[in-house]
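Chains shown are a subset, placed as in the full complex.
Chain IDs A, B and C follow the sequence of writing; residue 1 opens each chain.
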Amino acid sequence: MQFPGVKALDNVDFSVLKGEIHALVGENGAGKSTLIKILGGVYPPTEGEILIAGKKVNYTSPQEATTAGISIVHQELNVIPYMSVAENLFIGKSLPRKRTGLVDWFKLYQDAKTRLTVVGLQDLVRQPVGRLSVAQRQLLQIGRAVSFGAKIVVFDEPTACLSRTEVDNLFTVIRNLRDQGTSIIYVSHRLEEIFELADRVTVLRDGKKVGVYRTQEVTPQQVINLMLGKELASEGRRMSCMTDQVILRVEGLSSDTGVKEVNFDLHRGEVLGIAGVVGSGRTEVARLLFGVDKPTGGRIMLDGEELTPHGIRKAIRAGIAFIPEDRRYQGLVLNMSVKENATLVFLKNLARCGFIHHAREKKVVGNLINSLSIRPPEANRLTRYLSGGNQQKVVLAKWLAGRRPKVVILDEPTQGIDVGAKAEVHQLIDNLARNGAGILLISSDMQELLNLCDRIIVMVRGKIVKHLNRDEATANKILEYAMRKENNIKYA
Amino acid sequence: MPSVLRKYGTIIGFVILCLIFSILSPVFLTVNNLTMVLLQGSMLTIIALGTTAVMAAGGFDMSFGSVCGLIGVLVAGMLVHKVSIPVTIIAGILIGAVFGSINGLLVTVFGIADFVATLSTMSIARGLNYFYTKGDPIFMGIPQEFKIIGQGKIGSIGYPVLIMLVVLVLLYIFMNHTVTGRQIYAVGGNKTAARLSGINVRWIRILSFIIGGAAAGLTAVILTARLGSGQPTAGEGFLLDGLAAVFLGMTMVKEGEPHIIGTFIGALIMGVLVNGLNLLGVQYFFQDILKGLIILAAVGLTTMGRRKEE
Amino acid sequence: GCSSQSTNKTSESSGGGQTAATEPGKPQAGAPKDDKNLKIGVVVNGQGNFFNTGIYQETIRLIKEKGGTPLALDSLGQREKMLSDIETLIQNNVDAIIVLLGDPTFLEPALKKAKEKNIPWISVASGFNPLVDLEIDSNDWAMGAKVAAYLAARLGGKGKIVEIYGDLIMPTRARAEALRAVLKEYPEIQIVERHSYAWPGFLDDCRKWMETVLQKYPNPGDIQAVFAAFDGAGMGAVQAIEAAGRKDIFVVGIDGDPLAYDNMRKKGAFAATSAHDMKGMAEKAVEWAFKMAKGEKPPVKMMFIDSPLITQENVPPAQ
């Protein structure tokens, strides 16, 4: 498979057995999604062939792939916003029809209910997908892939935005499918998931296959090394550099986006984690702090001064940086270059009387590319063509091109990026803290929170339910607070 | 109340407008006048309904007015050359469909942006029109039986209104209750998602243009029958009003997608506006100004109501 | 109307003008109509140039002056809109309709409706149709022939000219046909380039086109004259000619446009036009609209209003 200037896949042999869960791992840009898209008929291969049950298949469209028995949960969310959940489920398959040929809506909703029960969306079949949360959209995609009896089901990073309960639920579904003889291909950057779930794992690097291994016979660290082609020191807990100087104080913060009476302090040099399940309101807190949404109550004090009235530009001027959870749609202008994105926030500092000082811009961006090791190191490359990890680094670069921020809010900063890039992002977070910034880290990656944070707050339904210190925080404790509460509320 | 506004702002605006007109003009709310408005608006409605399909599939068409104009004179020409009426009608619709499929191919296979592609076919259709007519209207020898299509009535309802209602119902069913119709919306909603779920996106897009073209062809048939002649410049006026009707219709649903009933109401609004202002004897320049202001007010109400909620 | 036909016959046989005899026949019998409560519908097929705008505004003014109420609409050059506009006027029970620069080839449904409701229909500069009650016209054939003959004579029967024409309405088509008829007598006059003017935006369009033509025919004598289907288009050519300093080319047009007069007074490139008696036409139209609304029948169905040839010698002084 060839993209302009990139050989995305180079002579890869890959096979999956009947009734096996086969994981596919590799760095960002290793070619996992490309392989899957070829399997799914999205791109034609330039060389090679695909065999299903020993028979050569030759298809050129997703439709034909579906017919051949392959079903895919793509990495990107692919839903049609103004159509109902039920229609999204069936569109492209075949909507149930009456004898007149018209759509049988009653049957459609009935069928959809049955099929979506496995992913828990049975009560939402009539909702327009546009009103669903990101997680619910992902569950819909999963439901679509698993409920039509495909021979091979492919998951490309299905858990990126799912909560632990939903992940557990998904794993049960996947294991059931396997037990019924379905073959599963599973792509994820979360190695713990792979070792929990998969029977075998294929490792890709730079579009080439490195090898296939039984998960029982390798360790996560070995897989990481195979992926990166080098040794990666395993990440331990980072050294704290937290001071006792409060940089950000939040008192009684509430909003009509569901945040209720949130209080916390953030210190200079501190990494404060926010844990919670999807929909717990973490993003909403971040948006309030950054001035995207207006609070209905409470105070935000930065460096002892109250931020009011609050707004994005005011937040930036005060020294707050925000790395949103969805880099492609909120973080980047994809049709702009690395350079243009990196300088978007502080372009004024690189200009004289409003005119861009190109030499200075180039220099600043060159330095950022170096210090963040953005690859390829081309300032003029469109961010559209960067891998996820590098895209994330560009979003970070935006906040480092000017005055160093006092408070950095990161919302799922390592979601969907590979272990190597992840380590680099972690390094950056550490650097920022060491330079005296206060870091607010929203993450669904438990290990990440535990490794990086000085303190962790747990949110449920817009409220903080627990403050945990570095020493008392464990994965189990966090989950316990985040979920037991969730269940209590759900069944209260 | 604001939630009502959000949902029905445009329609409420429309109703208020009708109220004002009926208070100010004794003629407005008469059966005669309203059937006339329907009659006058039926062609705009049909052509705009076709464009609704194009836009529902995420496309855009600038050519339908000129294509309608071209087919109008071709239809007249065929009749003058003694082609039978049914054949002429079918040919008119088919030529529209052919133009639509050319648009569709240009957009999908050749990857030319909708706007550029259809602007070009608009220019070509207009050129062909003048090439064929040399600018002269064609009116000698159009049979009376054909004119009936545009000028005849059942009771007080003109044939064009009946045809429009049939098209409305058929397209409504097609777009909302058939698999293909839903696929059109799916493609318009998210091309990638549609493709990945196995929809033949290219064909669906071409099909939407074919529907748009066929609607322009049918409109041309009715127009020629109503004008009793093939008029070289007829049809061009449908472009802006047709687009306005679709866009007005789009304000009537929360998700803002083009839809059949919305377009119908949008076309009605355009028709009622002109009729009411004409009845009141409002000077033509005030009409332009009022038309602009009223559309802004109606749509503004809706969108403001909506924004509050978000 | 129940007895309108017979009424009309009555008025005809009695020689017209006897309002008393016709009134009882009108459908809304009872209150006798006077000028004060007459509603006169006026429709124009687009504006933006002198003649269309001028006659439209003058018609409206005269209706008001006589105490009537004008219901005046502009069809923006759109066929279907003109038809619909007239239907709306009929719906609104106007007492007479004046159609300015319409084209009766497509107005039949409205004409029939007007007949049904017994609303008199006066066409101005629009061409004739049997259902039209009164046609008032400058006679565009005559206008075209006048300036064409002037052009031929001034060229001494020999030379190269260019033609700006417009096919879209009957009056301008007629003028071009007249030019061709005249040129049959002058085989040595050759039309070397033709251009169909854009509408709207004709002035800029014709100017651009003429500029291009002058590039193609750069030498004195390459072209000697321009025939323009109407003065506004001709003025575009005049601007190009004068900007290029080509004193050898003159322009003829039709309408009697003040812009053309202004140029003629300055001894510019504009040489001759055949001028509508715009006021005269509007006056006749309004006069008869009121009379016919009250049941009177015009003595003839077609009235031609003279359109004199205006040259730089007899151009009227500026007001």
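In the analysis below, a residue touches a chain if its C-beta (ideal position, glycine included) is under 8 Å from a C-beta of that chain, and two chains touch if they have at least 3 such contacts.
Everything quoted here is computed from the prediction, not taken from an experiment.
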item: Displayed chains are single representatives; whole-complex counts; value: A x1, B x2, C x1
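By definition in this document, only the chains that are shown with their structure count from here on.
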item: Overall pattern in which the protein chains touch one another (line/ring/star/complete/other); value: line
item: Central subunit by CA centre of mass proxy; value: B
item: Farthest-lying chain, centroid of Cα atoms versus that of subunit C; value: A
item: Inter-chain centre distance, subunit B versus subunit C - centres from mean C-alpha coordinates, in Å; value: 32
item: Centre distance in Å when subunit A and subunit C are each reduced to the mean of their C-alpha atoms; value: 71
item: Cα-centroid distance, subunit A relative to subunit B, in whole angstrom; value: 44
item: Where subunit B touches two or more other chains at once, by residue number; value: none
item: Residues of subunit A whose C-beta touches two or more other chains; value: none
item: Subunit B-facing residues of subunit A, complex; value: 40, 42, 61-63, 66, 72, 74, 76, 78-83, 87-88, 91-95, 97, 101-103, 105, 128, 130, 144
item: Subunit A-facing residues of subunit B, complex; value: 173, 177-179, 182-183, 185-186, 189-190, 192-200, 255-257
item: For the subunit B and subunit C complex, residues of the former touching the latter; value: 25, 27, 32-33, 36, 40, 43, 130, 133-137, 139, 147, 150-151, 223, 226-229, 231-237, 274-275, 278-279, 281, 283-284
